[in-house]
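Here the complex is missing a single protein chain, while all its other protein chains stay put.
Chain naming follows the written order as A and B, and within any one chain the residues start at number 1.
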Amino acid sequence: MRTLIFRTVAPYLTSLMILFSIFVLLRGHNEPGGGFIGGLIAASAFAIYGIACGVSPVRRALYFHPMAISGFGLLVSAISGWLSLAFKVPFMTGLWTKVSVLGVPVDLSTVLFFDIGVYLVVLGSITSVALALEEREHG
Amino acid sequence: MAAESIDISNAMLTEPTALGDWMLVAPVGLPILFGAVLLMVRHETRLHAGIAIAGLLLTLGANAALLLQVLADGPKVMTMGRWLPPFGISFTADALGASLALVATLVASVCALYAMKDIGATGRRYGFYPFLMLLMAGVGGSFLTGDIFNLYVWFEVFLISSFGLLILGSTDRQLDGATKYAILNLVGTTLFLTATAYLYGTFGTLNMADIARKADAMRETGPLMTLAVLYLLAFGMKAAAFPVNFWLPASYHTPRIVTAALFGGVLTKVGVYALLRVLVMLFPVERAELSGVIAWVAAGTMVLGIMGAIAQSDIRRVLGFVVISGVGVMLAGLALGTEIGLTGTILYAFHSVLAMTALYLLAGVIKELGGSYSLHELGGLYRAYPAMGAFALVLMLAVAGLPPASGLWPKVLLVRASLEAGWPWLSFAILLTGLLTTIALGRVYILAIWRNGPSGVPADAATGAPGYGYASMALLCVPIILLGIYPEPFIRVAEAAAVGLLDASGYIGAVFPAEAVQ
Partner (left out) sequence: MEVALSFVVSVFFAVAIYLMLSKHIIRILLGVSIFGNAVNLSIFTAGRLMREVPPIIPEALPIPEAATANPLPQALVLTAIVISFSLFAFLLVLAFRAYQELGTDDTDGMRVAEPEGEPMPPLGY
């Protein structure tokens, strides 16, 4: 699989796919898309990178262990549910606020953070499965 | 915007949520939070046990508070995301769910304590404690959710975590056992999902309180019997009832002993809980029609299970079959469906969670001291470790259903209930199971502990007593003996749970308060 063409293209392909996955994640706010599918796209991006360049460059690129990323995502999701505690509404209630970033109004919500958490959980767990499989095949 | 003027009070909860209601989410939310933190610090293996035990103790406190609230004021409800049921998912705790969640969290905390010694740095890095926390989140969610699809989701949550725990160590035996466990359990939960699909097609709702109140009107037109049988099969598989129990003896002796203790104590009881919830509360008429079938399944499970135990020479495999026979005893109460019978079943579930976990931990201590699980090789332990012999005696009496330990009273209730129902053969099966359990475990006691073994006193007898093992067993023996000599409070809780199952109006009224007033 480690042909020259593939190895040259893979980093660009991976970064494009990750960019696209973040786009899909944020688009899920109002349109089809969301954390799960975004996370899958990102995980497949890392899988492609792993197939092209081997597993250890992927681990270096990720910096954190995939399972730790997954745990962080779970934490973000859980906390966005627990935030309702402070507002006297039931668990997992969507809380919304508008902030202005450089004059552009941005909707922030616990739903968004929940989705980002899902993105990270899916990215982390699928990547760790994929890397474990690739490691076994080559090593 | 016109949307601002819409009156949302019909669809959404408008009053603020009291702080006490959070006790309903805490048994699920806290383990998830702690599990997530543990996943993030997986390389700091020294911190794991402390974080996990702190998390489980907090969960235990929340569970205890929840049970007290439920016993005082009846079932509690929290509607997720403010969407009122039946549209939103509601967490609903009644005496049954809350008490089982409390007992399960108790044994999980004890297992976390035992694992401090049993699971080394490698196992921790592999993720023992995060998996344990997520398993408990799944188990707590299963006990407390009020939505049947949500129940499926929690089943899968603890199923995935149990896979992780089961193959911790990745020996050949574990891979072999885990393959069978994973495939058969996945098929079981998929059957559960199949039943839920038909249920949704029939009722158009997934909220259990909503189903319970609509079931009577649906009985003429809907295929409720089909649903009940499908659920019986799916949850029977999870609970390891007789014709579909073969995944349990194939896998429960392969993982680390503390994992086996947790599984043997908790996981099959989730299946029993789901059977009680669905068959007794949602489909009572169908359950009554099926009671003959369930009774035969129960008798087959308990008698054949314990006969399997007699034929084994590995202590862990003996215990696997004892777990199965305990499930049979619990199904007897489900077959009877009377208040006393269900009280007996629920009380037996408390007892079985505590006693089976303790017995597996005892097997771990035996292995640690005697160096083996095999009855051919063990022996001479009583002479070297009399304290361990005492623990073993109490636990084996408990599981065999003899005084002064916990197994006696639930069996008394079940035997009485089956005599009252005019099924003497079922009470005979329960008593026969008790006798065979005494034989199976008595032989383990005599061979492993009492006799002077083939190897005599183990050479490393000087290593001293296993502190964590003794502490864990002692912690579990306290409620076991308490249940044996002062059963009234436990029976009262179990009775409240049984009454709440048989008459679902309290449960329905908690979920739909507007209709309770009418």
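In the analysis below, contacts are C-beta pairs under 8 Å (C-beta built on N, C-alpha and C of every residue); 3 or more make two chains touch, one makes a residue touch a chain.
Remember, predicted model here, so these are calculated numbers, not experimental data.
Of the listed residues B:290, B:358, B:375 or B:399, the one in contact with the hidden chain in the full complex is B:375.
Across B:53, B:100, B:159 or B:384, the single residue that touches the chain missing here is B:159. Considering the whole complex, the residue from B:41, B:193, B:229 or B:471 that touches the absent chain is B:193.
Per the touch definition above, the residue from B:250, B:266 or B:501 contacting the chain not shown is B:250. Residue A:132 is the one among A:19, A:106 or A:132 that touches the chain not shown.
What subunit A contributes to its contact with the hidden chain is residues 36, 125-126, 129, 132-133, 136.
With the whole complex as reference, residues 1-3, 6, 149, 152-153, 156, 159-160, 163, 167, 170, 172-180, 182-183, 186-187, 190, 193-194, 196-198, 200-201, 206, 249-251, 253-254, 310-313, 375-376, 443, 446-447, 451 of subunit B touch the missing chain.
Basically, only the chains that are shown with their structure count from here on.
Rounded to a whole number, the gap between the C-alpha centres of subunit A and subunit B is 35 angstrom. Only residues 13, 16-17, 21-22, 25, 29, 32-33, 35-43, 78-82, 91, 127, 130 of subunit B touch subunit A when the two sit together in their complex. Of all the residues in subunit A, the ones that touch subunit B in their complex are 65, 67-68, 70-75, 78-79, 81-82, 84-85, 88-94.
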